[in-house]
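For this depiction, one protein chain was excluded, whereas all remaining protein chains were kept in their positions.
Chain nomenclature is as follows: A and B, assigned in order of appearance, with residue numbering initiated at 1 for each chain independently.
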Amino acid sequence: MAEKVNSAAPPMYQWATDLFPIHRSLTGDGVRETLSYIQKLLANLQVHEVPSGTKAFDWTVPKEWVFRYARLEELVDVRGEMVLDLRPAARKSNLHIVQYSTKFMGRVSREELEQHLHSLPDQPDAIPYVTSYYKDDWGFCLTQRQRDALKGDSYFVDIEAELKDGHLTYGELIIPGAEPTEVLLSTNICHPSMGNNELSGPVVVTALAQWLASAPRRHTYRILFLPETIGALVYLSQSNRTIGLNISCSINGRPWLNLDHMKQVIIAGYQVVCCGDTRTYSYLPSRKRTTLADSAAVAAFESLGIDYEWYEFADDRGSDERQWCAPGVDLPIGSIMRSKYGEYPEYHTSLDDLSFISQEGLEGSLKVYQRAIEIIEANRVYKATCIGEPQLGPRGLYQAGGTKEAWAANKNTLNVLAYADGRDLIDLAETIGVDVLECARIAEQLKEHGLLE
Amino acid sequence: MAEKVNSAAPPMYQWATDLFPIHRSLTGDGVRETLSYIQKLLANLQVHEVPSGTKAFDWTVPKEWVFRYARLEELVDVRGEMVLDLRPAARKSNLHIVQYSTKFMGRVSREELEQHLHSLPDQPDAIPYVTSYYKDDWGFCLTQRQRDALKGDSYFVDIEAELKDGHLTYGELIIPGAEPTEVLLSTNICHPSMGNNELSGPVVVTALAQWLASAPRRHTYRILFLPETIGALVYLSQSNRTIGLNISCSINGRPWLNLDHMKQVIIAGYQVVCCGDTRTYSYLPSRKRTTLADSAAVAAFESLGIDYEWYEFADDRGSDERQWCAPGVDLPIGSIMRSKYGEYPEYHTSLDDLSFISQEGLEGSLKVYQRAIEIIEANRVYKATCIGEPQLGPRGLYQAGGTKEAWAANKNTLNVLAYADGRDLIDLAETIGVDVLECARIAEQLKEHGLLE
Partner (left out) sequence: MAEKVNSAAPPMYQWATDLFPIHRSLTGDGVRETLSYIQKLLANLQVHEVPSGTKAFDWTVPKEWVFRYARLEELVDVRGEMVLDLRPAARKSNLHIVQYSTKFMGRVSREELEQHLHSLPDQPDAIPYVTSYYKDDWGFCLTQRQRDALKGDSYFVDIEAELKDGHLTYGELIIPGAEPTEVLLSTNICHPSMGNNELSGPVVVTALAQWLASAPRRHTYRILFLPETIGALVYLSQSNRTIGLNISCSINGRPWLNLDHMKQVIIAGYQVVCCGDTRTYSYLPSRKRTTLADSAAVAAFESLGIDYEWYEFADDRGSDERQWCAPGVDLPIGSIMRSKYGEYPEYHTSLDDLSFISQEGLEGSLKVYQRAIEIIEANRVYKATCIGEPQLGPRGLYQAGGTKEAWAANKNTLNVLAYADGRDLIDLAETIGVDVLECARIAEQLKEHGLLE
């Protein structure tokens, strides 16, 4: 399928290019800088800060990581020859440092150093992406070629970093709709300089948010920019605040959490991740496999005539749907993706860079998400108001002429009426084999004539 | 499969031959004459007349159409040369006039005439069947060859017809059974001179009614001869009358309609249509696909070893099951057919004549309908009365000898007992892989011995 770049589409690739150099991690200024950039695109985005040490169910908000610089030198005699220079001005890739590396300065033997190096023998030109969020450690990531070039027995390591009491930072945008029912869109902002996983998610979500805000919507949209795992758990465990008033409710003596609110109102949603390249399309369903998120995603792919890989929650999950769909949370959240995390060789390496993603790839994802949301917006339970078939002709709902097109249109109209028996529109469309948005159009027309309710 | 004409079978083909020349339409004397003929075969058939203008849910009973004669002449100079002479004595086919054509007399240009002509370029010898029930218009149907032979520029049209306040006429026969549960058999009497669609339905229903009345039945049979669509809707919207007393009931301040009654009592039924040729067998299921009508039809075909085409309600419906199965009506009605409407080239043309159907074809349909009804009559929920297997030997229910036949018979008996756990007989027979009527025989025998209830 040839995909063309739509000149009217938002410049998602440009946004990704702007955001690429920022050194994001689970916490810290990289996250703040990223959210600040997005706030310029989404004026109503709220940025929240949650202090280190805050409890989030089984987890605790970690200290904030401040990474200043690092050096790795090979000691030739006592003189150091620079192997990796991660001082701000000289830094070539944010991936060279193991994220959340602790402060360290000293001489180490080759043997000791090797315990702290990470490279990929099968991908000799790739720098791997490694984190040590919840374990005090330090380390460097480098290409296999760089590692193979090391010759000395003694090295000098200087990592200037700090783990301090600070905050976890996240962004939240509520776009109110005509109804209180909500759709969740969530993405991660904790990955440093990588393209598909994960600048594609934030820029597609930003584009979706602009589009959602550009017209009245039936449902309310809850849009989250979160650091992975801990961010989702922190968000679920926060007291729910009535939009705008900033007051909190309580229930049964404990605060009314976002978790409680979301279980009440969220009818569907997606963890937006890995949606920037052009190799393929993928879908990872919710744990229950048959929620509205799943049927709408399937209908969106079908409606657009796009083939896709189907993954399984039990075997293949790996992003924040792990939290949204956990027992006790049980939200209907899936993921529409391009090349899925873990399934492409560039994943979690420096090769997943700006050349791996493209405006074309991002627009493809945007299109499927928009279609899925249109389907969720259009999805209703229609019921026939009339006993037996109504007379369509006098209402101008029957196309005369007997052409093939007229016959097909009349058949679709009659089928929408015949199956308006309590099932939802997505089910109805699948049963009668007609595109779901075309069914919605017919149903709304019949509703205007009082034939459906 | 070779099908033989059963000399004991009713002369359905002769009846069709007698009825063929009558000019039936949605309303009028053709319908009355047809019902009058059938009344001679079914003494208790009630003929009802519903006045023009009567409301039937979303519809209204149309005016009655009286067609006296018509002429179409080609004007050569000012002298007319007859193209179509539809005066009673000269009329060759009732299909030549568009049904419900309005009165018209005058000269028309070739161009104007063409707007009122109907023919089939792909079937040059066929006269199409065209109606204009709910739109005031006039027209002629002719073969493509006749049309191609027209040469003049000017024509004289004389249609002597009337749309007058009159009645819609239908026939109703209730054959009371031992139980108030009902089976519906419905067929259409509004088609003029065609064979499969639709003299086959009325004559097969007539034969079924004679057969049903010839012996005591468990269920009550509601047998309807209706003009299509409007007839079904009129029937559903009529006040329900207690059989024989002709008094009407009411509920919640509105009359108790046939609709209300039928929703209470009808357990299965068929729209009998297109059952006169020998090319194939077909089944169109009810909207819900798994009603008793559907399982009994499938079991009947299987019991008789007959292959058939399976159609889908959503894709293929087209007769009064559109009304019987509509939301709000929701009756369990399917159609056992030979060549299905819309699926054979002679459909709705003059080629669907007496040569297209045959006594053999009609008897094939009769046989399947009878088998389906036998299955519906036999279908019960049997329950084992005995804890564990009973002793069959002392009751003479166990065939000794150890032959293959004895072993199979014993196995069937034990299986009927083992699965008499609350499922119905059709389900039981399918589970144990035995013909449903054979299961019924075994079950009744076990019931006589007190082993089932």
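Points worth noting:
Everything below uses one rule, namely that a residue touches a chain if its C-beta (ideal position, glycine included) is under 8 Å from a C-beta of that chain, and two chains touch if they have at least 3 such contacts.
Just so it is clear, the model here is predicted, and its values are computed rather than measured.
When the missing chain is restored to the complex, the residue among B:Val76, B:Cys386 or B:Ala406 that touches it is B:Cys386. For the chain missing from the display, the contacting residue among A:Val31, A:Ile127, A:Val329 or A:Ile387 is A:Val329, taking the whole complex into account. Contact between subunit B and the unshown chain involves residues 383-384, 386-391, 393-394, 414-415, 417-422, 431-433. Although one chain is not drawn, its touching partners on subunit A can still be listed: residues 57-59, 134-135, 229, 232-233, 236-237, 259, 287, 313-315, 317, 322-323, 325-330.
Following the convention adopted for this analysis, only the chains that are shown with their structure count from here on.
A separation of 57 Å divides the Cα centre of subunit A from that of subunit B.
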